[in-house]
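Working notes, beginning with the structure itself.
Excluded from the complex is one protein chain; the other protein chains are retained at their positions.
And then chain A:
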(Lines give C-alpha, C1' and ligand atoms only; values in the text may rest on other atoms or scores of the structure.)
Protein backbone atom coordinates (compact mmCIF):
# COMPACT_ATOMS: atom_id res chain seq x y z
CA UNK A 1 0.00 0.00 0.00
CA UNK A 2 1.04 3.61 -0.36
CA UNK A 3 2.84 5.11 2.62
CA UNK A 4 0.52 7.27 4.74
CA UNK A 5 -2.63 5.99 3.04
CA UNK A 6 -5.33 6.79 5.62
CA UNK A 7 -6.79 3.40 4.75
CA UNK A 8 -4.62 1.76 7.42
CA UNK A 9 -6.19 3.89 10.18
CA UNK A 10 -8.49 1.75 12.29
CA UNK A 11 -10.90 3.66 14.50
CA UNK A 12 -11.63 1.77 17.71
CA UNK A 13 -14.72 2.85 19.61
CA UNK A 14 -15.64 1.65 23.09
CA UNK A 15 -19.25 2.62 23.69
CA UNK A 16 -19.13 1.64 27.38
CA UNK A 17 -16.27 3.97 28.18
CA UNK A 18 -17.21 6.57 25.55
CA UNK A 19 -13.66 6.36 24.34
CA UNK A 20 -12.18 6.14 20.86
CA UNK A 21 -8.71 5.95 19.38
CA UNK A 22 -7.00 5.32 16.07
CA UNK A 23 -4.32 2.72 15.43
CA UNK A 24 -2.26 2.37 12.25
CA UNK A 25 -2.71 -1.22 11.06
CA UNK A 26 -0.49 -1.40 8.00
CA UNK A 27 0.22 -4.98 9.07
CA UNK A 28 -3.38 -5.84 8.17
CA UNK A 29 -4.13 -3.50 5.27
CA UNK A 30 -0.77 -4.12 3.65
CA UNK A 31 -1.32 -7.85 3.62
CA UNK A 32 -5.09 -8.29 3.30
CA UNK A 33 -6.03 -5.05 1.46
CA UNK A 34 -9.15 -4.18 3.47
CA UNK A 35 -12.80 -5.27 3.50
CA UNK A 36 -13.31 -8.95 4.28
CA UNK A 37 -9.58 -9.67 4.51
CA UNK A 38 -8.98 -7.10 7.22
CA UNK A 39 -12.38 -7.49 8.88
CA UNK A 40 -11.89 -11.19 9.60
CA UNK A 41 -8.56 -10.40 11.27
CA UNK A 42 -10.09 -7.60 13.35
CA UNK A 43 -13.04 -9.83 14.25
CA UNK A 44 -10.78 -12.69 15.27
CA UNK A 45 -8.65 -10.34 17.40
CA UNK A 46 -11.63 -8.87 19.19
CA UNK A 47 -14.08 -11.74 19.39
CA UNK A 48 -12.75 -14.83 21.15
CA UNK A 49 -14.63 -18.09 20.68
CA UNK A 50 -17.59 -18.53 23.03
CA UNK A 51 -18.35 -14.80 22.98
CA UNK A 52 -22.08 -14.15 23.34
CA UNK A 53 -22.96 -12.30 20.10
CA UNK A 54 -25.13 -9.89 22.06
CA UNK A 55 -22.67 -9.28 24.90
CA UNK A 56 -21.38 -5.70 25.24
CA UNK A 57 -17.85 -6.90 24.50
CA UNK A 58 -18.87 -8.41 21.14
CA UNK A 59 -17.37 -6.32 18.32
CA UNK A 60 -18.87 -4.93 15.15
CA UNK A 61 -16.27 -4.38 12.45
CA UNK A 62 -16.84 -2.19 9.38
CA UNK A 63 -14.10 -2.22 6.76
CA UNK A 64 -13.52 -0.64 3.36
CA UNK A 65 -10.73 -1.27 0.92
CA UNK A 66 -8.01 0.36 -1.17
CA UNK A 67 -10.12 0.69 -4.32
CA UNK A 68 -12.90 2.58 -2.54
CA UNK A 69 -12.62 6.23 -3.49
CA UNK A 70 -10.24 5.34 -6.34
CA UNK A 71 -12.18 3.40 -8.95
CA UNK A 72 -15.77 2.96 -10.12
CA UNK A 73 -17.69 0.19 -8.36
CA UNK A 74 -15.39 0.33 -5.36
CA UNK A 75 -18.41 0.99 -3.23
CA UNK A 76 -18.90 -1.73 -0.63
CA UNK A 77 -18.43 -1.85 3.09
CA UNK A 78 -17.89 -5.24 4.68
CA UNK A 79 -19.31 -5.70 8.16
CA UNK A 80 -18.24 -8.54 10.43
CA UNK A 81 -19.64 -9.56 13.78
CA UNK A 82 -20.61 -12.71 15.56
CA UNK A 83 -24.06 -13.55 14.30
CA UNK A 84 -26.81 -13.79 16.90
CA UNK A 85 -28.73 -15.73 14.25
CA UNK A 86 -26.29 -18.58 13.72
CA UNK A 87 -23.94 -18.10 16.67
CA UNK A 88 -21.12 -18.04 14.18
CA UNK A 89 -19.46 -15.80 11.59
CA UNK A 90 -21.60 -12.83 10.71
CA UNK A 91 -20.60 -11.07 7.51
CA UNK A 92 -22.70 -8.59 5.63
CA UNK A 93 -21.95 -6.23 2.75
CA UNK A 94 -23.64 -2.96 1.89
CA UNK A 95 -23.12 -0.11 -0.51
CA UNK A 96 -24.94 3.19 -0.51
CA UNK A 97 -22.50 5.86 0.55
CA UNK A 98 -21.05 3.83 3.39
CA UNK A 99 -17.74 2.74 1.86
CA UNK A 100 -16.83 6.06 0.29
CA UNK A 101 -17.89 7.94 3.44
CA UNK A 102 -15.66 5.78 5.66
CA UNK A 103 -12.72 6.11 3.26
CA UNK A 104 -13.24 9.87 2.90
CA UNK A 105 -13.39 10.12 6.68
CA UNK A 106 -9.72 9.15 6.73
CA UNK A 107 -10.07 5.64 8.09
CA UNK A 108 -10.20 2.15 6.62
CA UNK A 109 -12.04 0.29 9.33
CA UNK A 110 -14.10 0.84 12.46
CA UNK A 111 -14.22 -1.56 15.42
CA UNK A 112 -17.10 -0.90 17.80
CA UNK A 113 -17.23 -2.64 21.17
CA UNK A 114 -19.02 -1.96 24.44
CA UNK A 115 -22.59 -0.82 24.89
CA UNK A 116 -24.43 2.41 25.58
CA UNK A 117 -26.29 2.66 28.89
CA UNK A 118 -28.95 4.80 27.22
CA UNK A 119 -29.75 4.62 23.51
CA UNK A 120 -27.20 6.55 21.54
CA UNK A 121 -25.78 7.11 18.12
CA UNK A 122 -22.24 7.49 16.99
CA UNK A 123 -21.08 10.23 14.69
CA UNK A 124 -17.72 9.81 12.98
CA UNK A 125 -16.44 12.99 11.35
CA UNK A 126 -13.06 13.07 9.65
CA UNK A 127 -12.09 9.92 11.51
CA UNK A 128 -13.05 11.17 14.99
CA UNK A 129 -15.88 9.67 17.02
CA UNK A 130 -18.54 11.69 18.81
CA UNK A 131 -21.12 10.13 21.13
CA UNK A 132 -24.71 11.35 21.00
CA UNK A 133 -27.91 10.54 22.79
CA UNK A 134 -30.65 8.76 20.82
CA UNK A 135 -33.22 8.14 23.53
CA UNK A 136 -35.90 9.94 21.55
CA UNK A 137 -35.29 7.84 18.45
CA UNK A 138 -35.48 4.52 20.31
CA UNK A 139 -38.76 2.73 19.75
CA UNK A 140 -39.72 5.05 16.91
CA UNK A 141 -42.22 3.30 14.65
CA UNK A 142 -40.25 3.78 11.44
CA UNK A 143 -36.54 3.43 10.85
CA UNK A 144 -37.03 5.72 7.86
CA UNK A 145 -38.23 8.53 10.13
CA UNK A 146 -35.27 7.98 12.45
CA UNK A 147 -33.00 8.33 9.42
CA UNK A 148 -34.71 11.55 8.41
CA UNK A 149 -34.18 13.09 11.84
CA UNK A 150 -30.50 12.16 11.84
CA UNK A 151 -30.19 13.66 8.38
CA UNK A 152 -31.46 16.96 9.70
CA UNK A 153 -29.37 17.04 12.84
CA UNK A 154 -26.08 16.04 11.25
CA UNK A 155 -23.99 18.08 8.82
CA UNK A 156 -22.05 17.10 5.67
CA UNK A 157 -25.02 16.33 3.39
CA UNK A 158 -23.80 14.40 0.35
CA UNK A 159 -20.60 13.32 2.06
CA UNK A 160 -21.97 10.99 4.68
CA UNK A 161 -23.55 7.66 5.35
CA UNK A 162 -26.24 7.05 7.96
CA UNK A 163 -26.39 3.43 9.09
CA UNK A 164 -29.30 2.74 11.43
CA UNK A 165 -31.53 0.08 12.86
CA UNK A 166 -35.27 -0.20 13.22
CA UNK A 167 -37.41 -1.66 15.96
CA UNK A 168 -36.43 -5.19 14.94
CA UNK A 169 -32.83 -4.45 15.85
CA UNK A 170 -33.82 -2.74 19.09
CA UNK A 171 -35.87 -5.82 20.02
CA UNK A 172 -33.00 -8.18 19.16
CA UNK A 173 -34.73 -10.06 16.35
CA UNK A 174 -31.80 -12.22 15.24
CA UNK A 175 -32.34 -11.33 11.59
CA UNK A 176 -32.69 -7.59 12.05
CA UNK A 177 -30.70 -5.56 9.56
CA UNK A 178 -28.86 -2.26 9.51
CA UNK A 179 -29.94 -0.02 6.68
CA UNK A 180 -27.91 2.72 5.10
CA UNK A 181 -29.17 5.65 3.00
CA UNK A 182 -32.65 4.16 3.53
CA UNK A 183 -32.42 1.71 0.68
CA UNK A 184 -29.25 -0.35 1.07
CA UNK A 185 -28.85 -2.94 3.79
CA UNK A 186 -26.39 -4.79 5.87
CA UNK A 187 -28.80 -7.69 5.74
CA UNK A 188 -28.61 -11.34 6.76
CA UNK A 189 -27.34 -12.76 10.02
CA UNK A 190 -28.59 -10.06 12.37
CA UNK A 191 -26.15 -7.18 12.56
CA UNK A 192 -29.19 -5.05 13.53
CA UNK A 193 -29.60 -7.08 16.72
CA UNK A 194 -25.94 -6.55 17.58
CA UNK A 195 -26.49 -2.79 17.22
CA UNK A 196 -29.64 -3.20 19.34
CA UNK A 197 -27.79 -5.06 22.08
CA UNK A 198 -25.38 -2.11 22.25
CA UNK A 199 -28.28 0.37 22.35
CA UNK A 200 -26.66 1.80 19.24
CA UNK A 201 -29.35 3.32 17.05
CA UNK A 202 -27.10 4.59 14.30
CA UNK A 203 -23.61 5.28 13.04
CA UNK A 204 -23.15 8.40 10.94
CA UNK A 205 -19.86 8.67 9.05
CA UNK A 206 -18.68 11.68 7.07
CA UNK A 207 -15.58 13.29 5.66
CA UNK A 208 -13.87 14.46 2.51
CA UNK A 209 -10.30 14.39 1.28
CA UNK A 210 -8.03 13.58 -1.62
CA UNK A 211 -6.18 10.28 -1.87
CA UNK A 212 -2.80 9.81 -3.43
CA UNK A 213 -2.19 7.25 -6.17
CA UNK A 214 1.02 5.58 -7.27
CA UNK A 215 1.14 7.26 -10.68
CA UNK A 216 -1.31 9.95 -11.74
CA UNK A 217 -1.11 9.29 -15.46
CA UNK A 218 -1.45 5.53 -15.16
CA UNK A 219 -4.28 6.02 -12.66
CA UNK A 220 -6.31 8.20 -14.97
CA UNK A 221 -5.86 5.84 -17.90
CA UNK A 222 -6.85 2.82 -15.85
CA UNK A 223 -9.82 4.70 -14.45
CA UNK A 224 -11.06 5.35 -17.96
CA UNK A 225 -10.58 1.71 -18.90
CA UNK A 226 -12.64 0.49 -15.94
CA UNK A 227 -15.28 3.17 -16.32
CA UNK A 228 -15.73 2.49 -20.00
CA UNK A 229 -16.02 -1.23 -19.36
CA UNK A 230 -18.64 -0.59 -16.69
CA UNK A 231 -20.68 1.80 -18.79
CA UNK A 232 -20.63 -0.44 -21.86
CA UNK A 233 -21.08 -3.81 -20.17
CA UNK A 234 -24.37 -5.55 -21.08
CA UNK A 235 -24.55 -6.99 -17.56
CA UNK A 236 -24.36 -3.53 -16.12
CA UNK A 237 -27.03 -2.32 -18.53
CA UNK A 238 -29.29 -5.09 -17.30
CA UNK A 239 -28.80 -3.99 -13.70
CA UNK A 240 -29.47 -0.40 -14.69
CA UNK A 241 -32.58 -0.99 -16.79
CA UNK A 242 -34.64 -3.37 -14.73
CA UNK A 243 -32.34 -4.08 -11.82
CA UNK A 244 -31.99 -7.47 -10.19
CA UNK A 245 -35.78 -7.83 -10.46
CA UNK A 246 -35.18 -8.70 -14.10
CA UNK A 247 -34.55 -12.27 -12.96
CA UNK A 248 -38.06 -12.95 -11.64
CA UNK A 249 -39.65 -14.09 -14.90
CA UNK A 250 -36.69 -16.08 -16.29
CA UNK A 251 -36.21 -17.96 -13.04
CA UNK A 252 -39.89 -18.73 -12.73
CA UNK A 253 -39.94 -19.99 -16.33
CA UNK A 254 -37.04 -22.31 -15.54
CA UNK A 255 -38.69 -23.53 -12.36
CA UNK A 256 -36.18 -21.89 -10.05
CA UNK A 257 -38.27 -19.21 -8.34
CA UNK A 258 -39.11 -20.48 -4.85
CA UNK A 259 -42.88 -20.30 -4.55
CA UNK A 260 -45.15 -20.92 -1.54
CA UNK A 261 -42.32 -22.16 0.64
CA UNK A 262 -40.68 -24.01 -2.27
CA UNK A 263 -43.72 -26.17 -2.90
CA UNK A 264 -43.17 -25.04 -6.48
CA UNK A 265 -40.39 -23.48 -8.51
CA UNK A 266 -42.72 -21.79 -10.94
CA UNK A 267 -44.97 -18.94 -9.87
CA UNK A 268 -48.06 -18.50 -12.01
CA UNK A 269 -48.17 -14.78 -11.18
CA UNK A 270 -44.49 -14.10 -11.87
CA UNK A 271 -45.32 -11.56 -14.56
CA UNK A 272 -47.31 -9.43 -12.11
CA UNK A 273 -44.36 -9.10 -9.73
CA UNK A 274 -41.66 -9.01 -12.40
CA UNK A 275 -39.00 -6.38 -12.94
CA UNK A 276 -40.71 -5.45 -16.20
CA UNK A 277 -44.07 -4.90 -14.51
CA UNK A 278 -42.60 -2.87 -11.68
CA UNK A 279 -40.52 -0.72 -14.05
CA UNK A 280 -43.43 0.01 -16.35
CA UNK A 281 -45.98 0.79 -13.67
CA UNK A 282 -44.19 1.86 -10.52
CA UNK A 283 -40.56 2.83 -11.10
CA UNK A 284 -40.16 6.32 -9.70
CA UNK A 285 -36.43 6.74 -9.45
CA UNK A 286 -33.13 5.00 -9.90
CA UNK A 287 -30.30 5.54 -7.47
CA UNK A 288 -26.66 4.58 -7.36
CA UNK A 289 -24.19 3.76 -4.67
CA UNK A 290 -21.41 6.29 -4.45
CA UNK A 291 -18.95 5.88 -7.35
CA UNK A 292 -21.12 3.49 -9.34
CA UNK A 293 -22.13 4.42 -12.89
CA UNK A 294 -24.69 1.60 -13.03
CA UNK A 295 -27.43 2.78 -10.65
CA UNK A 296 -29.07 -0.57 -9.99
CA UNK A 297 -31.21 0.68 -7.10
CA UNK A 298 -34.82 0.79 -8.21
CA UNK A 299 -37.36 2.74 -6.22
CA UNK A 300 -41.06 2.24 -6.80
CA UNK A 301 -43.55 5.02 -6.19
CA UNK A 302 -46.62 3.44 -4.62
CA UNK A 303 -49.67 5.73 -4.64
CA UNK A 304 -52.40 4.61 -2.31
CA UNK A 305 -55.72 6.29 -1.58
CA UNK A 306 -56.80 6.90 1.99
CA UNK A 307 -59.99 5.06 2.74
CA UNK A 308 -61.56 7.78 4.84
CA UNK A 309 -61.40 10.70 2.43
CA UNK A 310 -61.86 11.06 -1.30
CA UNK A 311 -58.95 12.23 -3.50
CA UNK A 312 -56.51 11.96 -0.61
CA UNK A 313 -53.41 9.93 -1.40
CA UNK A 314 -50.11 8.99 0.06
CA UNK A 315 -47.11 8.17 -2.11
CA UNK A 316 -44.46 5.92 -0.65
CA UNK A 317 -41.07 5.36 -2.24
CA UNK A 318 -40.11 1.70 -1.86
CA UNK A 319 -36.92 0.05 -2.97
CA UNK A 320 -37.35 -3.30 -4.71
CA UNK A 321 -34.94 -5.97 -5.80
CA UNK A 322 -35.05 -9.60 -6.82
CA UNK A 323 -34.56 -11.02 -3.34
CA UNK A 324 -37.30 -9.11 -1.50
CA UNK A 325 -39.72 -9.77 -4.37
CA UNK A 326 -38.98 -13.49 -4.07
CA UNK A 327 -39.10 -13.62 -0.26
CA UNK A 328 -42.10 -11.35 0.26
CA UNK A 329 -43.80 -12.18 -3.06
CA UNK A 330 -43.59 -15.61 -4.65
CA UNK A 331 -42.45 -17.36 -1.47
CA UNK A 332 -45.68 -16.17 0.17
CA UNK A 333 -47.80 -16.68 -2.95
CA UNK A 334 -48.55 -12.95 -3.22
CA UNK A 335 -49.49 -12.01 -6.75
CA UNK A 336 -50.60 -8.42 -6.27
CA UNK A 337 -47.59 -6.17 -6.98
CA UNK A 338 -48.86 -3.39 -4.73
CA UNK A 339 -49.35 -5.74 -1.82
CA UNK A 340 -45.81 -7.01 -2.27
CA UNK A 341 -44.55 -3.41 -2.24
CA UNK A 342 -46.53 -2.69 0.93
CA UNK A 343 -45.05 -5.70 2.67
CA UNK A 344 -41.53 -4.74 1.54
CA UNK A 345 -42.12 -1.27 2.94
CA UNK A 346 -43.29 -2.70 6.24
CA UNK A 347 -40.16 -4.86 6.48
CA UNK A 348 -38.03 -1.82 5.65
CA UNK A 349 -39.67 0.33 8.29
CA UNK A 350 -39.21 -2.36 10.95
CA UNK A 351 -35.60 -3.05 9.96
CA UNK A 352 -35.92 -6.76 9.27
CA UNK A 353 -33.97 -8.84 6.80
CA UNK A 354 -36.39 -9.36 3.90
CA UNK A 355 -35.24 -12.86 2.98
CA UNK A 356 -35.32 -14.31 6.48
CA UNK A 357 -38.67 -12.66 7.16
CA UNK A 358 -40.25 -14.15 4.05
CA UNK A 359 -38.86 -17.62 4.66
CA UNK A 360 -40.03 -17.57 8.30
CA UNK A 361 -43.53 -16.53 7.29
CA UNK A 362 -43.63 -19.09 4.48
CA UNK A 363 -42.70 -21.86 6.90
CA UNK A 364 -45.27 -20.62 9.42
CA UNK A 365 -47.98 -20.63 6.74
CA UNK A 366 -47.24 -24.21 5.75
CA UNK A 367 -46.95 -25.24 9.40
CA UNK A 368 -50.46 -23.83 9.93
CA UNK A 369 -51.76 -25.69 6.88
CA UNK A 370 -50.35 -28.90 8.30
CA UNK A 371 -51.66 -28.22 11.79
CA UNK A 372 -48.24 -27.99 13.43
CA UNK A 373 -48.98 -24.41 14.37
CA UNK A 374 -52.51 -23.32 15.30
CA UNK A 375 -54.31 -20.03 15.68
CA UNK A 376 -53.93 -20.52 19.38
CA UNK A 377 -50.16 -20.38 18.89
CA UNK A 378 -50.29 -17.32 16.66
CA UNK A 379 -52.61 -15.40 18.93
CA UNK A 380 -55.54 -15.72 16.56
CA UNK A 381 -53.64 -14.73 13.46
CA UNK A 382 -54.25 -16.76 10.34
CA UNK A 383 -51.51 -17.03 7.73
CA UNK A 384 -52.53 -18.08 4.22
CA UNK A 385 -50.48 -18.08 1.03
CA UNK A 386 -51.61 -15.23 -1.18
CA UNK A 387 -53.18 -13.16 1.60
CA UNK A 388 -51.13 -10.12 2.56
CA UNK A 389 -52.91 -8.99 5.71
CA UNK A 390 -51.65 -11.89 7.80
CA UNK A 391 -48.10 -11.22 6.65
CA UNK A 392 -48.20 -7.51 7.43
CA UNK A 393 -49.45 -8.43 10.90
CA UNK A 394 -46.89 -11.24 11.06
CA UNK A 395 -43.79 -9.09 10.54
CA UNK A 396 -45.09 -6.74 13.21
CA UNK A 397 -45.66 -9.69 15.57
CA UNK A 398 -42.14 -10.98 14.90
CA UNK A 399 -40.69 -7.55 15.63
CA UNK A 400 -42.63 -7.05 18.84
CA UNK A 401 -42.24 -10.73 19.82
CA UNK A 402 -46.00 -10.70 20.39
CA UNK A 403 -46.14 -14.07 22.16
CA UNK A 404 -44.13 -17.26 22.56
CA UNK A 405 -44.66 -18.39 18.97
CA UNK A 406 -43.64 -15.08 17.41
CA UNK A 407 -40.75 -14.75 19.81
CA UNK A 408 -39.40 -18.12 18.68
CA UNK A 409 -39.97 -17.19 15.04
CA UNK A 410 -37.94 -14.03 15.68
CA UNK A 411 -34.95 -16.37 16.07
CA UNK A 412 -35.38 -17.87 12.63
CA UNK A 413 -36.99 -20.78 10.90
CA UNK A 414 -34.66 -23.43 12.33
CA UNK A 415 -35.49 -22.34 15.88
CA UNK A 416 -39.20 -22.46 15.06
CA UNK A 417 -38.98 -25.90 13.43
CA UNK A 418 -37.01 -27.22 16.41
CA UNK A 419 -39.93 -26.24 18.65
CA UNK A 420 -42.95 -26.94 16.43
CA UNK A 421 -41.70 -29.48 13.87
CA UNK A 422 -41.67 -29.11 10.11
CA UNK A 423 -37.88 -29.23 9.68
CA UNK A 424 -38.32 -30.82 6.26
CA UNK A 425 -39.74 -27.58 4.96
CA UNK A 426 -37.82 -25.12 7.14
CA UNK A 427 -35.81 -23.53 4.33
CA UNK A 428 -32.56 -22.54 6.00
CA UNK A 429 -28.99 -23.61 5.31
CA UNK A 430 -26.27 -23.28 7.90
CA UNK A 431 -28.89 -21.51 10.00
CA UNK A 432 -29.51 -18.80 7.41
CA UNK A 433 -32.84 -18.64 5.59
CA UNK A 434 -32.50 -19.35 1.89
CA UNK A 435 -32.18 -16.77 -0.88
CA UNK A 436 -34.40 -16.97 -3.96
CA UNK A 437 -32.81 -19.73 -5.95
CA UNK A 438 -34.37 -23.17 -6.28
CA UNK A 439 -31.99 -23.95 -9.09
CA UNK A 440 -30.39 -27.26 -8.15
CA UNK A 441 -27.45 -28.83 -6.39
CA UNK A 442 -24.92 -26.05 -6.99
CA UNK A 443 -27.31 -23.44 -5.62
CA UNK A 444 -28.07 -25.38 -2.46
CA UNK A 445 -24.50 -26.54 -1.96
CA UNK A 446 -23.45 -22.95 -2.45
CA UNK A 447 -25.61 -21.86 0.50
CA UNK A 448 -24.15 -24.60 2.68
CA UNK A 449 -20.48 -24.35 1.75
CA UNK A 450 -20.31 -20.56 1.72
CA UNK A 451 -18.88 -18.93 4.82
CA UNK A 452 -21.89 -16.62 5.03
CA UNK A 453 -24.38 -19.25 3.80
CA UNK A 454 -25.28 -16.69 1.17
CA UNK A 455 -25.91 -17.10 -2.54
CA UNK A 456 -23.32 -14.39 -3.05
CA UNK A 457 -20.52 -16.42 -1.48
CA UNK A 458 -20.05 -18.47 -4.63
CA UNK A 459 -23.03 -17.97 -7.00
CA UNK A 460 -23.87 -21.66 -7.12
CA UNK A 461 -27.23 -20.76 -8.65
CA UNK A 462 -25.38 -19.54 -11.74
CA UNK A 463 -23.43 -22.79 -12.04
CA UNK A 464 -26.75 -24.67 -12.06
CA UNK A 465 -28.14 -22.50 -14.82
CA UNK A 466 -25.06 -22.15 -16.97
CA UNK A 467 -23.06 -25.33 -16.49
CA UNK A 468 -24.88 -28.19 -14.79
CA UNK A 469 -27.78 -27.76 -17.18
CA UNK A 470 -25.52 -29.62 -19.62
CA UNK A 471 -25.11 -32.50 -17.16
CA UNK A 472 -24.31 -33.18 -13.55
CA UNK A 473 -20.62 -33.31 -12.67
CA UNK A 474 -19.05 -35.34 -9.85
CA UNK A 475 -19.93 -33.89 -6.44
CA UNK A 476 -16.29 -33.33 -5.53
CA UNK A 477 -15.69 -31.36 -8.73
CA UNK A 478 -18.72 -29.19 -8.03
CA UNK A 479 -17.57 -28.51 -4.47
CA UNK A 480 -14.17 -27.50 -5.82
CA UNK A 481 -15.76 -25.08 -8.29
CA UNK A 482 -17.80 -23.45 -5.55
CA UNK A 483 -14.79 -23.15 -3.28
CA UNK A 484 -12.64 -21.67 -6.04
CA UNK A 485 -15.25 -19.04 -6.77
CA UNK A 486 -15.64 -18.17 -3.10
CA UNK A 487 -11.88 -17.92 -2.70
CA UNK A 488 -11.63 -15.41 -5.56
CA UNK A 489 -14.54 -13.40 -4.19
CA UNK A 490 -12.51 -12.79 -1.03
CA UNK A 491 -10.29 -10.57 -3.15
CA UNK A 492 -13.21 -8.55 -4.52
CA UNK A 493 -14.73 -8.16 -1.07
CA UNK A 494 -11.38 -7.06 0.34
CA UNK A 495 -10.78 -4.33 -2.27
CA UNK A 496 -13.84 -3.69 -1.82
CA UNK A 497 -15.54 -4.03 -5.18
CA UNK A 498 -19.22 -4.75 -5.84
CA UNK A 499 -19.76 -8.36 -6.93
CA UNK A 500 -21.84 -7.09 -9.85
CA UNK A 501 -18.53 -5.87 -11.29
CA UNK A 502 -16.85 -9.25 -11.03
CA UNK A 503 -16.81 -9.59 -14.81
CA UNK A 504 -14.86 -6.33 -15.11
CA UNK A 505 -12.44 -6.85 -12.24
CA UNK A 506 -10.65 -9.87 -13.65
CA UNK A 507 -7.51 -11.03 -11.83
CA UNK A 508 -5.39 -9.25 -14.44
CA UNK A 509 -7.20 -5.93 -14.08
CA UNK A 510 -7.36 -6.31 -10.31
CA UNK A 511 -3.57 -6.51 -10.14
CA UNK A 512 -3.26 -3.28 -12.11
CA UNK A 513 -5.87 -1.54 -9.95
CA UNK A 514 -4.02 -2.69 -6.84
CA UNK A 515 -0.77 -1.33 -8.31
CA UNK A 516 -2.41 2.09 -8.64
CA UNK A 517 -3.11 1.88 -4.91
CA UNK A 518 0.50 0.99 -4.22
CA UNK A 519 0.25 -2.80 -3.99
CA UNK A 520 2.72 -4.64 -6.17
CA UNK A 521 1.74 -8.28 -6.39
CA UNK A 522 1.97 -11.22 -8.72
CA UNK A 523 -1.03 -13.32 -9.70
CA UNK A 524 0.28 -16.11 -7.49
CA UNK A 525 0.60 -13.82 -4.50
CA UNK A 526 -2.93 -12.56 -5.06
CA UNK A 527 -4.27 -16.12 -5.19
CA UNK A 528 -2.42 -17.01 -2.00
CA UNK A 529 -3.86 -13.99 -0.21
CA UNK A 530 -7.34 -14.97 -1.39
CA UNK A 531 -6.82 -18.41 0.10
CA UNK A 532 -5.51 -16.92 3.36
CA UNK A 533 -8.62 -14.79 3.75
CA UNK A 534 -10.93 -17.67 2.87
CA UNK A 535 -9.23 -19.92 5.39
CA UNK A 536 -9.20 -17.24 8.08
CA UNK A 537 -12.97 -17.01 7.79
CA UNK A 538 -13.34 -20.76 8.17
CA UNK A 539 -10.86 -20.80 11.04
CA UNK A 540 -13.21 -18.41 12.84
CA UNK A 541 -16.16 -20.62 11.95
CA UNK A 542 -14.51 -23.82 13.18
CA UNK A 543 -13.36 -22.13 16.40
CA UNK A 544 -16.98 -21.14 17.00
CA UNK A 545 -18.31 -24.64 16.48
CA UNK A 546 -19.09 -24.84 12.78
CA UNK A 547 -19.03 -28.40 11.49
CA UNK A 548 -19.74 -29.35 7.88
CA UNK A 549 -21.04 -32.71 9.07
CA UNK A 550 -23.76 -31.06 11.10
CA UNK A 551 -25.30 -29.24 8.14
CA UNK A 552 -28.89 -30.30 7.64
CA UNK A 553 -30.74 -30.29 4.33
CA UNK A 554 -34.51 -29.77 4.40
CA UNK A 555 -36.05 -32.59 2.40
CA UNK A 556 -38.14 -30.12 0.38
CA UNK A 557 -35.02 -29.43 -1.69
CA UNK A 558 -35.25 -32.87 -3.26
CA UNK A 559 -39.05 -33.05 -3.54
CA UNK A 560 -39.89 -30.01 -5.63
CA UNK A 561 -38.57 -30.14 -9.18
CA UNK A 562 -35.92 -27.45 -9.58
CA UNK A 563 -34.23 -25.99 -12.65
CA UNK A 564 -32.03 -29.05 -12.34
CA UNK A 565 -33.25 -32.19 -10.67
CA UNK A 566 -31.82 -35.67 -10.33
CA UNK A 567 -29.53 -35.00 -7.39
CA UNK A 568 -29.98 -36.64 -4.03
CA UNK A 569 -28.76 -36.27 -0.47
CA UNK A 570 -25.86 -38.69 -1.01
CA UNK A 571 -24.55 -36.44 -3.81
CA UNK A 572 -24.80 -33.38 -1.60
CA UNK A 573 -23.06 -35.16 1.29
CA UNK A 574 -20.16 -36.16 -0.94
CA UNK A 575 -19.65 -32.55 -1.94
CA UNK A 576 -19.85 -31.38 1.67
CA UNK A 577 -17.35 -34.03 2.80
CA UNK A 578 -14.97 -32.93 0.06
CA UNK A 579 -15.16 -29.30 1.16
CA UNK A 580 -14.63 -30.30 4.78
CA UNK A 581 -11.53 -32.27 3.78
CA UNK A 582 -10.11 -29.43 1.73
CA UNK A 583 -10.47 -26.95 4.55
CA UNK A 584 -9.11 -29.39 7.14
CA UNK A 585 -5.80 -29.68 5.30
CA UNK A 586 -3.28 -26.88 4.87
CA UNK A 587 -2.89 -25.19 1.50
CA UNK A 588 -1.08 -27.31 -1.05
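Heads up, the rule we're going with is that a contact is a pair of C-beta atoms (placed from the backbone, for glycine too) under 8 Å apart; a residue touches a chain by one contact, two chains touch by 3 or more; residues count from 1.
Here is the rule we go by: contacts and distances are computed from a predicted model.
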| item | value |
| --- | --- |
| Chain not displayed: protein name in its UniProt record ("Tripartite tricarboxylate transporter TctB family protein", "C-type cytochrome biogenesis protein CcsB", "Carbon-monoxide dehydrogenase small subunit" or "[Fe-S]-binding protein") | "[Fe-S]-binding protein" |
| From A:24, A:141 or A:220, residue that would touch the chain that is not displayed | A:220 |
| Listed residues A:33, A:183 or A:239, member touching the removed chain | A:183 |
| Given A:231, A:253, A:528 or A:584, the one touching the chain that is not displayed | A:231 |
| Residues belonging to chain A that touch the chain removed from view | 69-70, 72, 100, 103-104, 147-148, 151, 157-159, 181-183, 208-213, 216, 219-220, 223, 227, 231, 284-295, 297, 299, 317 |
